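Report on one structure; see the data block that follows.
One protein chain is absent from this view; the other protein chains keep their places.
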Amino acid sequence: MSALAVEDLHVWFDLPGGRELHAVQGIDLALEPGERLGLVGESGCGKTTAILAMMGLLPPSASVAGRVLLAGGDILAGGDRTMRPHRWTDIAMVFQGAMNAFDPVRTVGDQIAEPLERAGLAAGRAARTRTAELLELVGISGERQDRYPHEFSGGMRQRAAIAMALACEPKVLLADEPTTALDVMVQAQILELLVRLTDELGLAMVLVTHDLPLVSQACTHAAVMYAGRIAETGTTRELHHAPLHPYTRMLFEATPDLRGTDAVRSIPGAPPRLDEPTVGCPFQPRCDRAFGPCATTRPPRRTTEPGHLTHCHLEGGA
Amino acid sequence: MRAGWSYVGRRALFALITILVAISLNFVLFRLAPGDRTSALRCQGCTQEFKAQVRAEFGLDRSVPEQYLVYVKETATGNLGRSFVTQQPVLAELWKPVRNTIPMVLLGTLFAISLGLTLGVVSAWRRGTITDRTSVWSGLLLYSLPTQWLALMLIFYAAGPLGLPTSDIADPYLAYENPGWWPELVDRLQHMVLPAATIGLVLFGEYTLITRSSMLEALGEDYILTARAKGLSNWQIVRRHALRNSLLPIVTLIFLSLGFILGGAILIETVFNYPGIGLQLYESVTERDYPMLQGGFLLLTVSVILMNFLADLLYFRLDPRVTE
Amino acid sequence: MSPQELAEAIIPATADTRRRPPVWRFLKGHPQAAIGAAILIVFALIAILGPWIAPYGPREQVGPIFGTPSNPHPLGLDDAGIDILSLLIHGARITLIVGFTGALVAVLVGGTIGIISGYFGGRLDNLLMRVTDYFLVLPDLVLLIVVASIWGRSLRNIIIIIGLVYWTFMARLIRSQVKVVRERAYVKRAQALGASHLRIILRHVLPQVLPLILAQTVLMVALAIFLETAISFLGLGDPNAPSWGRMIENGFDRSAISYGAWWAIVPPGLAVAIVIMAFNMLGTAAEDALNPRLKVSHLLRRHFRMRPLPDKDAAR
Partner (left out) sequence: MSEPLLEIEDLVVGYRQGRKGVVQAVDGVSLAVAAGAMVALVGESGCGKTTTAQAAMRMAPIASGRIRYRGADITALGSRALRPIRRELQLIFQDPYESLDPRFRVRDTVLEPLQIHGIADDREGRMRRALERAGLTPPELYLDRYPHELSGGQRQRVSIAAALALEPTMLLADEPVSMLDVSVRAGILGLLDDLRRDGLGVLMITHDLSTAARYADRICVMYLGRIVEEGPTAEVIGDPRHPYTQALLSVVPRPDPDDAGEPRILRGETPNPADVPTGCRFHPRCPVAQDRCRTDDPVLAPAGAAGHRAACPYA
């Protein structure tokens, strides 16, 4: 049974004037324990919205449809009410700007221990011991739990944010651009830490990022999102070596490789507006292999290998 | 914590320098007035004897810089001169009314803080609801009322129905009856109610608005989203994270508004004929008792400076980031 | 994730909201501000047309002392038998002029110092901010009383003093804004191109901080009017200018309370309150609209909604 499964997840936002923005348009994901899935896409593709929906953290202007299954049980069915008991105890999150994820006037340890107390897992002295353990786990001395966030460097704060996410021993970890704004070396440290933790603790992790190479190196699986839909999912190897969707291939072509020799090509055009209905394939105007049905028919879901899925009219790879 | 103590030290130094600046400004302002301290224009009813005494005390026959030094020295030792009206030392003359003002202002301010903060927090929490709108509009309205006019309105429309006295600090007949401390205290409090209520209402409006927007700013911060992700309830989020963060700017503003409160006290005490520092200043103005005016101004300025220093200290306690 | 990032992640770049809305759109979206503006326009018209619409002159005795409100004198008469409605109409002009010019002095002095201090930074900035620090702690009304009692009672003095008391607030606020704008890349680029400081300030910095300056000016007018009524009430107003503040003072001073003549005090105070409130409504609404930190709240009373899955065929 999957640690986390998302089935046909949709998110809409109310816009002024009674209009709607269909930010997430039916995505499916599945993760086994110990798997790391990279959720990749350009800004505005709905990747952050999707994981906020999995945590039930969307604003009241949002409406949601679909299922979010944790170990087989749907936690989304009752909205916020059924979500809340699972937050942090079963599914936790590392936010993008660790800089701002901590309350500046409370100690780091206090904020790590907070969910422990809330969930009745530990309190007082036990909570302190557990907090120290958690900090040690991410490579910070446990004595530093009495420090304030501003006394931590950016990298340390991100580590502490990871420790905080692990406090209640969740089975699923969602990480939203955990290394953006960090230096290359610190980024490498954080990625190494996330990989080690998922391996050791059997966590299932969704890593949201715009950086394809990062996913290639840190994740076992990847899902490429475009305009609120999943263009392609599969293992990172499958996506790199045998992409089924032209968007996946073109994203790789647009990414310079340190030792690569192939020409780097940008993708012309811009993503479509999500506040208007899309006809056919949303990527069609930018696609270098678009043909007849792409402009008129929504691409079907196709699969070659088990677990390697795409939404594209092309048969036989991109 | 050493960095912290140097912060406290620097704020203390700043307060000291500011007091010196205030003393100097006080000297300059009153030097700019026509005539010297004892001229007929400014000290009409003064006897020659009294004038000579003042002249000697403040070295008025010497050069201006020397006069300044004498003034600073005399001020530092607590000599603010003598009242032209009573010919008593200014400091002692000021002390009596100050004693009357403090409890009144304190009562009003505490009322405003407790109610304003509560309503501001509730209002931010219930943003957009009827509760929120009501408190914003009532806050705006109270904040916009001229203090002296609100006081007059209370006399017109509240004093009668509530049976509260509208003038002075105590019932003059009570002194002859000598009924004991309890009725006297009640009488004092009754005289205090309307002035304190005026201060309280005006400040209450301001504090509600400030607290609300400060709270709203805090609620938009990322750590609130983190707290929500951690499964905290709304009440826990407010109590553990939003409140303390939103209090930081409020503390400063409350202490900074002391100057405003003192200004308000002048107006209120004038309306209610309440013998506090404000009424004393008002009378000094009408009677052209310059030493008293000068002394009162200095006293009020210094108390604002000290309050600011207190705010700095409190800020230091509340915000761990304050070290630099 | 910051509110802006959230907004950007959700809304495509075409719907960018960075540009500030023009005035009318602001008024349309903020009923509070629109009501305030409407009230102010009415009072401004009264102030401008005062001499033509007031039924009687400001010094014209038309009836008995503290005459009760009646048909020809709907708001009654004051202690000298002058028509209160007429006084109110004449006083509007003086009150508004004091408010506006006082605020203008504060804005000009404070704005200039704020911009210079924030734009150039360094030692000059340090010095100027020290000076404002000292001014900030002076209790405003008390200083006003002292200066007015020394310099004498005139409208001009009141305006100058109001300006001198409040420029510090303005300077502080503008400075911190300018410091932010100064670091924007387009200012850096203009500097790299060799543009003069004056050009950069006028073309790039000032337009950016102008909305904030305007919002603050509006709030400052309210403060100035407040201060004028206070100083007049203490008998330090201009004896020749029948402002609303002086009307309240007059009523109080001439024992309107013991006469029970509420009409000598209620109308001018109400007029002051309404005008100040209108300025505050406009000013705080503008201030809030300019504050991006108020746009998002993570504390929710309502939650996102669940809805049934869309019809697959319809989505195609």
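First chain written, first letter: the chains are A, B and C, and each begins at residue 1.
Methods note: a contact is a pair of C-beta atoms (placed from the backbone, for glycine too) under 8 Å apart; a residue touches a chain by one contact, two chains touch by 3 or more.
Being a predicted model, the structure only gives us computed values, none of them experimental.
Trainee: If the full complex is used, which shown chains touch the chain that is missing here?
Mentor: A, C
Trainee: Among the options A:Ala254, A:Val279 or A:Ala295, which residue touches the chain absent from this view?
Mentor: Of all options in A:Ala254, A:Val279 or A:Ala295, contact with the hidden chain holds for A:Ala254.
Trainee: Given the contact definition stated above, which residue among C:Ile39, C:Val62, C:Val109 or C:Ala195 touches the chain not shown here?
Mentor: Touching the chain that is not displayed is residue C:Ala195.
Trainee: In the complete assembly, which of A:Arg19, A:Arg81, A:Arg265 or A:Arg301 touches the absent chain?
Mentor: A:Arg265
Trainee: Using the document's contact rule, name the residues of chain A that touch the chain not shown here.
Mentor: 42-43, 153-156, 183-189, 192, 210-214, 216-218, 236-237, 240-241, 250-252, 254-260, 264-268, 270
Trainee: For chain C, which residues reach the chain that was dropped from this view?
Mentor: Interface residues of chain C facing the absent chain: 13-14, 16-20, 184-186, 188-195, 199, 203-204, 207-208.
Everything below uses one rule, namely that only the chains that are shown with their structure count from here on.
Trainee: Mapping chain-to-chain touches, which pattern fits: line, ring, star, complete or other?
Mentor: Shape = complete; every chain linked to every other.
Trainee: Which chain is most remote from chain A in terms of Cα centres?
Mentor: B
Trainee: Can you check how far apart chain A and chain C are, centre to centre, with Cα atoms defining each centre and the answer in Å?
Mentor: Roughly 47 Å, centre to centre.
Trainee: Hunt down the residues of chain A that sit against at least two other chains at once, touch-wise.
Mentor: Touching at least two other chains: 95, 97, 100.
Trainee: For chain C, what residues touch not just one other chain but two or more?
Mentor: 1-2, 296, 300
Trainee: Provide the residue numbers of chain B that touch chain A in the complex, in ascending order.
Mentor: 221-223, 225-232, 236, 240-241, 244-245, 248, 318-321
Trainee: Under the definition above, what is the set of chain C residues touching chain A in their complex?
Mentor: Contact set of chain C toward chain A: 1-2, 5-6, 8-15, 296, 300, 302-310, 315-316.
Trainee: Looking at the complex, which residues from chain C come into contact with chain B?
Mentor: Of all residues in chain C, those touching chain B are 1-3, 133-134, 136-143, 145-147, 149-151, 222, 226, 229-230, 233-236, 245, 248, 251-252, 257, 262, 265-266, 268-269, 272-274, 276-277, 280-281, 284, 288, 291, 293-301.
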